[in-house]
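Heads up, one of the protein chains got dropped from this complex, but the rest are sitting where they should.
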Amino acid sequence: MKRFALLAVLLFGALLVYGTTDFPDWGDPSSPAATHVSPHYIRHSLEETAVPNIVTAVLADYRGYDTMFETSVIFTAGLACFFLLRVFARKAPDSRLYRHRATGITLRIEQGGRLPEGAREFERIDSQWVPYDLIIRTACRLVLPFIQLFALYVVAHGHHSPGGGFQGGVIFGAAVILYAISHDLRSTLQMLPERRTVLMSAGGVLIYAGTGLICLLLGAQFLDYAALAGILGVDPIMARSHGIFIVEIGVAIAVMAVMVSLYYNLASVGRFDEGL
Amino acid sequence: MDIVFLSAAVFLALVMALTLYRAIAGPTVLDRMIGVNAIGSKTTAMLVLIGLIYHKVDMFVDIAIAYACLNFIAVLAASRYFQKKKGLYDEPQEE
Amino acid sequence: MLDILVTLLLILGLVFFLGGSIGILRYPDFYSRLHPAGKLDSLGLLLTMSAMALYTVGQWNLGAVLAAVKIMLIVVFVFITSPTATHAIVDAGVRAGMRPWTRSKEGSEHDLAA
Partner (left out) sequence: MNDSSQMETTCASSPPGSVKEPVKSRRFGLAFWLTFAISMATWMVLSGLFDVFHLTLGVIGCAIVADLNARAMWPDVKLGHTLRQWRRFVAYVPWLLWQVWLANLHLLRLTFHPRMMQLINPRIVSFKSRIHNQMGMFILANSITLTPGTVTVFASVMGRFTVHAIDDASARALPGEMEDRVAKIFED
């Protein structure tokens, strides 16, 4: 069976390689992709949208529908994973560990018992517990602000450099995951609760679609950001540039929230009790 | 100068291929992780080299920073995962 | 002049990278493989990145200087994160109870006493 699978993969790979021989040459000016719409984008995107990066202009403006549905695909995927992985049945864990903050004495409480709410000097720790790792925590404390700042930079500078909503969202989500790895799931959930991640992923899509809807209400076509000129108080060309930026923020929020929500679900096997 | 950068990039790719052996063969999971981590740190340099070859350093530097961040997070996550969930205890012990 | 310096630094860095890779292949066990992986790669990165930053600075305009500073930012980042990643891997190994490779008894005892 394994050999058959290998053979199938190799055959399919060979077929794909054979298929590439009919592709137009790299950079061929007479290829279908380069004859119809590409010249228009290359010549006019800067003057029409005031975005130096053609890719961003094409992605979020000319092909705005496409990107909107990509964002909703990500949102739907996050939702599907949520429904698949999240365990709602309240099955109490076999035992919980609590540690006394001052002395480090650890208590094990069996059969779903909990400490009384007022016991402030105890903190919950994971049952399969990785000890306090000074080096990793300090390194993450130093590195996290930089990663977050870089993620915001990538979102904000999608117009001028490679990047944009998707990439920035992924990096910011990775920063949250880094926090969860270096500390634990519990403290991360206090900072960014499960409910908020789901709301944010929906809100990101809402920002995107809502921008399009506002354009529609203002009498232009769906996602025609030039209509926003009146609201933003700039000329239509700059309005398109700013519209792209608003949409990118929506994408970034959605991607970040979906990524973090996925991590929560996967790391805690859907229980949100103890994590990786 | 382009030829210098190009040959450096090719050499770097060969060095990465050497490390790939450890990532594929290397008897335990942790050996594989060392291999992958080494490839990751070389890739950061590789990305900047590619930027120099294409005369677009300012663009590729951003990608290199993003790659460095994600590489670090990936290695940390993998080691934490194997430490906590998967259990490295039944790995073959080499002598 | 600048080109020669850049080339020398680049070659030096690549030598360290090569040493790192060969070390990862040659050393006997997981713990000792971490030494070339953690150290030689960091220094190789420092040297190659300095070479590239120098070359970029050589063009001497604002964008190039900022790009060079960014390249050095990567180096700082790697010098914080690379030892941490090494430590994370070795920590996982220790907790898994992996025995480190050691030389046979007699030689090492004698050496330490001397």
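Going in written order, the chains are labelled A, B and C, and every chain counts its residues from 1.
The rule is simple: contacts are C-beta pairs under 8 Å (C-beta built on N, C-alpha and C of every residue); 3 or more make two chains touch, one makes a residue touch a chain.
On a predicted model such as this, the values are computed, not experimentally measured, just so you know.
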Contact partner of the left-out chain, one of A:59, A:139 or A:227: A:139
Residues in chain C touching the chain absent from view: 15-16, 19, 22-23, 26-29, 31-32, 34-36, 38-40, 42-43, 46, 62-63, 66, 69-70, 73, 79-80, 83-84, 86-87, 90-91, 94-95, 100-103, 107-108, 111-112
Touch residues of chain A, complete complex, unshown partner: 99, 101-102, 104, 106, 131-132, 134-135, 138-139, 141-142, 144-146, 148-150, 152-153, 156-157, 160
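FYI, only the chains that are shown with their structure count from here on.
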Whole-Å gap between the CA centroids of chain A and chain B: 23
Whole-Å gap separating chain B and chain C, where each centre is the average of the chain's CA atoms: 12
Centre-to-centre distance between chain C and chain A (centres being mean Cα positions), rounded to whole Å: 32
Residue list for chain A, restricted to those that touch at least two other chains: 130, 136, 143
Multi-chain contact sites of chain B, meaning residues that touch two or more partners: 58, 62, 65, 69, 72, 76, 80, 83
Residues of chain B defined as touching chain C within the complex: 1, 4-5, 8, 11-12, 15-16, 18-19, 21-22, 28, 30-31, 33-35, 37-38, 41-42, 44-45, 48-49, 52, 57-58, 61-62, 64-65, 68-69, 72, 75-76, 79-80, 82-83, 87-89, 91, 93-95
Complex contacts: residues of chain B adjacent to chain A: 58-59, 62-63, 65-66, 69-70, 72-73, 76-77, 80-81, 83-85
Chain C residues within the chain A interface of the complex: 77, 80-81, 83-84, 87-88, 91, 95
